[in-house]
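And now, chain A:
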Amino acid sequence: MLALRDIRVSYGAIEVVHGVSIDVAAGECVALIGANGAGKSSTLKAICGLVPVSGGSVQFEGRDITNASGHAVVQAGITMCPEGRQVFPQMSVIQNLRMGAYTRTDKDQDADLARMMDMFPILRERQSQAAGKLSGGEQEMLAIARALMARPRICLFDEPSLGLAPKIVASVFETLAQIKAMGMTILLVEQNSMMALNLADRAYLFEAGKIVMAGPAKEMKSHPDVMRAYLGH
Partner candidate 1 sequence: MLIEILQQTINGLAIGGVYVLIALGLTTVFGILGIAHFAHGSISMFGGYLTFFLVTSQGLPVLAAIPVALATGILLGLLVEMLAYRPVRHANHINAFIVALGLTMMVEGINLQLFGHEQVVIPTGLSRVFRFGGITVPELRLYVIIAAIVLVVAMMVFVERTKTGQAIRAVAENRDAAILMGVNVKSIPLIVFGISTALGVAAGIMVGALFAIAPGIGEGFVVKGFAVLILGGLGSFPGAILGGTVLGITESIAAGFISSAYKDVIAFVVMILVLLIRPQGLLGRTP
Partner candidate 2 sequence: MSSRTITGAVAALTIALTASSGFAAEKKLTIGVADALTGGGAVYGLPQANAVKMAADEINAAGGIKVGSDNYKIDVIAYDDKANPTEATNAVRKLIDRDGVKYILGFCCSGSTSAVASFIGNEKAVMLVGNAAERSITTKKIPNLVRTRPPADYTGQAAGTFIARKGHKRIAVLGALDVGFYAQYVDAVEREVKKTGGEIIAREVFSLRDRDMTPQLTKIRGLNPDAILVVGYVEPAAFVYRQAVELGMNIPRYGFTSGSEEQFLRVTTSEQMEGVWDLRPTELTLLSATKNGIAYHANYTKKYNASPSPSSPYAYDQLYVLKAAIEAAGTVDDTVVVAKAIRGLPVPPQVVMQYQPVDGKMFDVNGQAYTSNGAFQWQKGKWVFVEDLPSDSKAYSQFLSTLN
């Protein structure tokens, strides 16, 4: 479904991703794990058109979307739930959710809105509050719901647990599992490797802008190098 081939990403003269290839099949949940600054988030941003790709190609459902502009990527069916939530702070919860459906023109948007609020009851409670007034966990829920409002065919999550209390992290991952169970294709970037590997079907391990290991999540979880370096055993 999504195929990255030898992707390179640079910020100015400094290259941070040195040619990585990733495949995500429909219905699959793939995690990118690795240390801070290994190039995981930059890879996601390159897919979404937030940073330019300096080499390689991105294919989505057989179409080349390398360096497509951000809104074209969304229209193609890829939505990202960004790192640090990035809700629209002055807009209400409802307005944030509706922004998620910005590119849609169908009539089911209100129904989806209701579904999201069923899924996240806290959002219904806070629906007319400014999003900036929500707690970190609530904002994460909002960001996830907002991403789903686009009815994407693949959903990219960038560090969904970053900066959240452990209890909240657990509930975020429960939500992700729920979304996965709905059949959503997921590409997840996460520093909390244990959580990520528990959720994902497959995983790629990033180190200094390169993929050093790839395979089914279960195998990765029990791989001694991974355990030593990232799982804290």
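Note that in this section contacts are C-beta pairs under 8 Å (C-beta built on N, C-alpha and C of every residue); 3 or more make two chains touch, one makes a residue touch a chain; residues count from 1.
Here is how the candidates were picked: all candidates are chains of the complex that A comes from, given by their letters.
Remember, predicted model here, so these are calculated numbers, not experimental data.
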Checklist entry - Pick from 1 or 2: which one touches chain A in this complex? => result 1
Item to check | Of chain A, residues touching candidate 1 in the complex | outcome: 48-50, 69-71, 74-75, 79-80, 82, 86-91, 95, 98-100, 102-103, 132, 146-147, 150
